[in-house]
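Removed: one protein chain of the complex. Kept in place: all other protein chains.
Moving on, here comes chain A:
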Amino acid sequence: MNSLIIEGSPKTPNINFDGDEGSFLISGRSIPENSLDFYKPIIEWLDTYISEPKESTIVNIRLEYFNTSSSKCLLDVFKKLEVIFKRGQKVGINWYYEADDEDMLEAGEDYQSIIKIPFTMIEEEE
C-alpha cells in the first residue's frame, strides 16, 4: 500500500499516512476555506486502505488549530477507520493537545463522544 504524504501550508495540515505501517499523522493547522477539497483525496486514499488494512492502525492527531469546516472532514476520516475497527481490527487515535489548551482537549472529547475507536488524550508541554 502506498503512503499518502501531503506537505502542510499555512492553512492546511501535514498529512503522512504510512499504509505499510498503518501509522497515520495529521499535524499543523487545518483552516482552509474549503476543507472538502483538501480532504477529498485523503478520504479516497482511506477507502483503498480500509479494503485491505493493516492488523493495527494508529492515528496521531497533532493539530494546532482547525476550523469548523475541517472538523466535519476529520470526523469523516475517523468514520472511515471506524469501519475497520467495527470489523475487529485494532485501531487507536492519539489526540495530542498542548497543556492549557482546553479547547483542543474538548475537541478531542467531542470526537470521542461520537466515534467508537478508543482515543488516548496526550497532553504535551507548550
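Note that in this section a residue touches a chain if its C-beta (ideal position, glycine included) is under 8 Å from a C-beta of that chain, and two chains touch if they have at least 3 such contacts; residues count from 1.
The working rule: contacts and distances are computed from a predicted model.
**Q** Out of "Membrane protein", "Sarcosine oxidase subunit delta", "ATP-binding protein" or "Putrescine ABC transporter permease PotH", which one is the UniProt protein name for the chain not included here?
**A** UniProt lists the chain that is not shown as "ATP-binding protein".
**Q** Looking at A:3, A:27 or A:67, which residue reaches the missing chain?
**A** A:67
**Q** I need the residue numbers on chain A that touch the omitted chain, in ascending order.
**A** Output for chain A: 10-11, 31, 33-36, 64-65, 67-69, 71-73, 75, 98, 100-104, 106, 110, 113-114, 126.
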